[in-house]
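Missing here: one protein chain of the complex. Every other protein chain is in place.
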Amino acid sequence: MAVDGGKLELPENVFVSKLDELASWCRKNSLWPMPFATACCGIELMATGASKHDLARFGAEVFRFSPRQCDLMIVAGRVVMKMLPVLQRIWQQMHEPKWCISMGACASTGGVFDTYAVVQGIDRFIPVDMYVPGCPPRPEQLIQAIIDLQDKIQREGTITGREFDTAGRQARKRALVEIAAPLSIDAARNPVLQRELAAASEAIGPRS
Amino acid sequence: MPHTPAAVDEVVADVSARFGLLETSTFRGQTRIVVRSVDAPDALRLLNQLGFDLLVDITCVDYLEYKGAKHRYGLVYLLANTATNQRLTVRAFLDDPDPTIRSVVPLWEGANWLEREVWDLFGIRFEGHPDLRRLVMPEEFTAHPLRKDYPLQGRGERHNFPVITRDHS
Partner (left out) sequence: MSIAPAEFDLASRAADADVRSEDYLWTLNFGPQHPATHTTLRLVLKLEGERVVDAMPEMGYLHSGFEKIGEHLTFNQYVTVTDRMNYISPIANNVAWHHAVEALLGLELTPRCRYIRTIVAELARISDHLLSNGAVGLDTGAFTFFLYAFYQREVIYDIFETLCGARFTNSYTRVGGVSQDFTPLVIEKIRGFVKTFPKTLDDMERLLTRNRIFVDRTKGVGVLTKEEAINRSATGPVARASGVTRDLRKDEPYLAYADLDFKIACASAGDCYARYLVRMQEMRESLKIVAQALENLPSGPVNVGIDQRTALPTKKQVYSSIEGTISHFELSMANRGFEVPFEESYAAIEAPNGELGFYIVGDGDDTAYRARCRPPSVLHFALFPFLIRGHTLSDVVAVLGSLNIIAAELDR
């Protein structure tokens, strides 16, 4: 190493970086997906991991099915209200740093199924980092989503996980509705929820 | 659909002689008979003995908004004969309040889950069913979703959950 006119000369095999960037680089290139595959998008997820569109090229080699060993939850497919507590429990069982990709139209917004049983978007109940549109999305779209997530991790990642203190960011998200009143089993007796529903249906107008 | 209507007619005549059918009809090659709901399990037992050994499906139709309907619920039993490939549709009508019918689980074990689903989605009680619980909806769910007076988007049950943000997890 030589100091030459105020500039530090480094040999070829030394590079200088920030610890945050280094940690993000390591994390983004070895994302271990947790496939929360429920429906048709699950088959496209399997196809993305199979030999033609190989997800292992991007570091997402091991599809660990245990939440304790994963850092990327890919929710592929519609989530119904019977399954949502399971989804939330698995999300809570994952260790930080963790990210979530909502794959497909059903996981992002409810998709074609605007019915009594399907949750209209998992981002109402868990925090989502990346949405993949499509029904089902092509494997290339999912791979693009993983690449975009890798860029996001590189941009915003910190070694201590400070980027997850996103209270301010989450509060501005339109989709999240915090239900402050205590939940009852029978939704018809939940006044906050009924008020929200009435307001939403007035906004949409009568359904033909 | 190549059925052999002649042979099915004999079976229908047998059942009619024993139980007195309310209606018999044929549509697009399918023979349908209507029995009284109290007779339905016995008629099905007779049909089972006459060779209709495969229970294809048990389902229900809610006729609340149907033009010209006289009863609210129509239970449909679809039967097939694996030896001769004949099919038969048996219908029984039920009404509010408290639609009840005897279970056919003693005849066909496959009816177990099919009847549980009809109970879950329509609210028709099956007497004598070994384990009448909800099948597809959560246990805590209170309504019967496939009835015509239940809205398609539900009554808010689908969003009745706590929200988990980044701060909690």
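Going in written order, the chains are labelled A and B, and every chain counts its residues from 1.
Note that in this section contacts are C-beta pairs under 8 Å (C-beta built on N, C-alpha and C of every residue); 3 or more make two chains touch, one makes a residue touch a chain.
Treat the numbers as computed from the prediction; the structure is a model and nothing was measured.
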Requested in this report: Please identify which of the visible chains the hidden chain touches across the whole complex.
Outcome: A, B
Query - Residue of A:M103, A:V118 or A:V132 touching the missing chain in the full complex - result: A:V118
Query raised in the report: Just one of B:S16, B:Q30 or B:T165 touches the chain that is missing; which is it?
Result: B:Q30
Query raised in the report: On chain A, what residues meet the omitted chain?
Result: 36-40, 42-44, 46-47, 50-52, 65, 77-78, 80, 82-83, 85-86, 89-90, 112-113, 115-118, 135-136, 138
Query raised in the report: If the missing chain were put back, which residues of chain B would it touch?
Result: 1-2, 27-28, 30, 32, 53-57, 59, 61-62, 65-68, 76, 78, 82, 85, 87, 89, 108-114, 117, 121, 131, 134-139, 145-146, 152
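The definition used in the following text is that only the chains that are shown with their structure count from here on.
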Query raised in the report: In whole angstrom, how far does the Cα centroid of chain A sit from the Cα centroid of chain B?
Result: 42
Query raised in the report: Given the complex with chain B, which residues does chain A contribute to the contact?
Result: 80-82, 84-85, 88, 91-92, 94, 96, 98, 114-120, 124-127, 164-167, 170, 176-179, 183-188, 190, 193-194, 197
Requested in this report: Spell out the part of chain B that touches chain A in their complex, as residue ranges.
Outcome: 137-138, 140, 142, 145, 150-169
